[in-house]
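For this depiction, one protein chain was excluded, whereas all remaining protein chains were kept in their positions.
In order of appearance the chains are A and B, and numbering begins at 1 in each one.
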Amino acid sequence: MTRLVRWTIVAVAAAALVTFPYWSAAWESSRFATTLLRDALILAIFALSLDLLVGRAGMPSLGHAAFFGAGAYAAGIAGQRLATDQLPVTLGAAALVAAVLAFVIGILVVRSEGIFFLMLTLALAQIVFAIAFQWTAVTGGSNGLAGVGRPMLGALDLSSPDLTYVLVAVTFVLAALVVWGLARSPFGRALIGVRENERRMRALGYDTARLRLSAFVLAGTMAGIAGALSAYSTRFVSAQDAGLGNSVRAFVTVLVGGAGTLGGPIAGSAVVSLIERVVPSLLPPELRLSEAILGVVFIAFVLFARQGMVGLGRYAWLRVRSR
Amino acid sequence: MIEVRELRRAFGGVVALDGVSLKIPEGERRAVIGPNGAGKTTLINVLAGELPPTGGAVRLGGRDVTGLRSWQRARLGLAHVYQRTELFPPLTARENVALAVAARSGPYRVFRGPPRSEHADADAMLARVGLAGREGVLARALSHGERRQLELAVALAQSPRVLLLDEPTAGMSPVETARITELIVGLDRALTILIVEHDMDVVFRLADRVTVLHEGLVIADGTPAEVRGDALVHDVYLGKAVTVA
Partner (left out) sequence: MSFELVFQQALNGLSFGALLFILASGLSLVFGMMDVVNLAHGAFYMLGAYVALSVVQLTGSFWIAIVLAPLALGLLGLAIEPVLLRRLRGRHLDQVLLTIGLSLVIVDVIGQLWGREVRSLAAPPGLDGSVTLIGGVYPVYRLFVIAFGAALAIVMSVVYRRTKIGRLIRAGVEDAQMLGALGVDTNRLFASTFATGAALAGLAGVIAAPVFGVQPGMDTDPGLLYSLVVVVVGGLGTLSGAVAGSLLIGPADTFGKVLFQDVALAVIFAIVALVLLLKPTGLLGRIRIAR
């Protein structure tokens, strides 16, 4: 398959994705599908950002939602305090706040590895969550931040469901391109080196602490953007957006899909969204066990399919080819 | 080029280096030998910046690097080949070497040079160490001897001025040992090499001078012939109880 053919397919698929609400309008559950897809894409951006850490750099972070939440709150609060709805301002604020927070937390955690790193990110993110939950004056506390402004681009109002979806889908395509480019760049290759043998990387002359911090800040910023998109979608920010549950959700998405790949987090977000949204409607209404089901699926993957769905796919492909 | 003054390194109560002083001029090939536990690997690790000394100073190229970390010393032209193979297992031989090539320009370039030039450089380096044809093999799939060759290729790809080799022929067959030895012999004469070795044939083939360590101290320092004839060195190697003042 030549590069031209490949890129054409990608362009067509991206275009179809972005214009989904328009060509699917005739279907009955089109509205539901658009919302579901929108939320799945937001999760995908979130998961792609986490995969930079977990899959590429070998930094298992369980506190990534802190940046998602920070971005969401920043977008909402900036809009309210600065009395503007302009997307560049609120989205910019989200990215900036998330980046700064990632820098602060990053400095503290970047010299740890493995399980210790996991615990530190978890604990620090939980503190961020608790602050969001209790600081009622700024964040609305346990009631959340209501009245997040509409995303406006100049005079264009992006708050209709269709246009919000387009905004999310376009951001997703850009995010996927960024991650794809990063993976093939010297930075991406250096991150893999750090993951595989940090000591050797240092012996080669790489400042590994700085590399990890850069990855952490980059991932945090991207998560913050995902958070802002979530705020625009629901016009509401809940403290849970920064909570452990959300961090776990992203982690599960990455692992189930397949860490360290482009398609993994994307596939994972499809699966997790289905479990969260579609499965409950298949169960009797008294049983609200979507989290438990997610947990069981996650345990199954950790035990039997550590490389996620992408890994399973590769394995199946190899088996088919060797016949 | 390499200068070490009164270098000390203790691990709790265990003194690994007890005041080692060395001077290695540019272009010299110095072998460091000694019985097990003499402190040879500790010396290399302190020189490489992986272990801070508890006393003394390290100078590279006339510059005091005692406070510098391993990656900073690498940027000054220091390459280190470990005693135990330290590679990137899931990457191919070419990718392993390419990381070293890429290190020279740093990973933060926005407009990256195409990986092809890095790969071309990597392939050339691999050919030089005798791994032509194995470029696409995963590092973990290489034989032990091939991995040591790869280690050398990675180190050389850093374009170093100083090369630290910690037992490069360990665990190798005579054929592989001879090949690696000739490779090192054939290296650029401007390169300063410090090699820790147990295999005396390799030492005598390679070294301009030999330093003998015992219990963290230098007990002999001279040409290979001088050291071979040194009575103290004999005693140490034959296991006689020796107290060094």
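By our rule, contacts are C-beta pairs under 8 Å (C-beta built on N, C-alpha and C of every residue); 3 or more make two chains touch, one makes a residue touch a chain.
This is a predicted model, so every value here is computed, not measured.
By the touch rule given at the top, the unshown chain touches A in the complete complex.
In the complete complex, the hidden chain is touched by one of A:5, A:26, A:83 or A:137, namely A:137.
Listed residues A:115, A:282 or A:318: the one in touch with the omitted chain is A:115. Touching the missing chain, out of A:25, A:177, A:274 or A:289, is residue A:289. Listed by residue number, the positions of chain A touching the unshown chain are 60, 62, 108-109, 111-116, 118-120, 122-124, 126-128, 130-131, 134-137, 141, 243-244, 248, 251-252, 255, 287-292, 294-296, 298-299, 302-303, 306.
Following the convention adopted for this analysis, only the chains that are shown with their structure count from here on.
Inter-chain spacing, taken between the CA centroids of chain A and chain B, is 44 Å.
Contacts from chain A toward chain B in the complex involve residues 184-187, 189-190, 192-193, 196-197, 199-208, 211, 214. The residues of chain B lying in touch with chain A in their complex are 48, 50, 69-71, 74-75, 79-80, 82, 86-91, 95, 98-100, 102-109, 112, 115, 154, 158.
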